[in-house]
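Complex shown without one protein chain; remaining protein chains in place.
Showing subunit A:
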Amino acid sequence: MNANLMPTGSAYFLTKETQETEKHTLSVLVDNEPGILARVVGLFSARGYNIDSLTVSETEHDKRLSRITVVVVATPKTLVQIKLQLERLVPVHRVHDLTAEGTALERELALIKVAGTGENRAETLRLADAFRAQIVDATVESFVFEVTGKPSKIDSFIALMAPLGLVEVVRTGLAAISRGQEGM
């Protein structure tokens, strides 16, 4: 009945995105108030931005300030928009693009559970030592390791554990801070 109906959609005047995407780490200083995380996350979903990782915690209790570290993948044009849109939120004090401002320090913590016996267990311990992973729980058939470092280091460690009895992983997401004496 509708055979001659033209296909329709709801695209606005979208121009093809020609810019390459980049991974950037943003540091966002916000009032620690109820709903602030929902505001930030809601902004990202409403405007179609991608979050790679998100870490949030109160950092200055007296001033009730929290620091959100968010890793985004976007084109340079969208990165500017993300920063400006975040700054529009009333409880947001400042947004810094740490990646754009230079080489920031980036760290992540992971807890990794590995089960195994015999040679696997010995190999697990040797690798953990090489990665400076702490043993935070041990049974005769399992370990829980705590690893801290750049995300790439944690990725490598997890990859090595995979064939040795990896059970599960939990990661904190990225915490990042700029180098040098200047604060945010």
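Following the convention adopted for this analysis, contacts are C-beta pairs under 8 Å (C-beta built on N, C-alpha and C of every residue); 3 or more make two chains touch, one makes a residue touch a chain; residues count from 1.
Going forward, contacts and distances are computed from a predicted model.
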Per UniProt, the name of the complex member that is left out, chosen from "NitT/TauT family transport system permease protein", "Tetratricopeptide repeat-containing protein", "Acetolactate synthase" or "Catalase-related peroxidase": "Acetolactate synthase"
For subunit A, the residues touching the chain missing from this view: 4-13, 15, 30-31, 34-35, 38-39, 42, 46, 77, 80-81, 84-85, 87-93
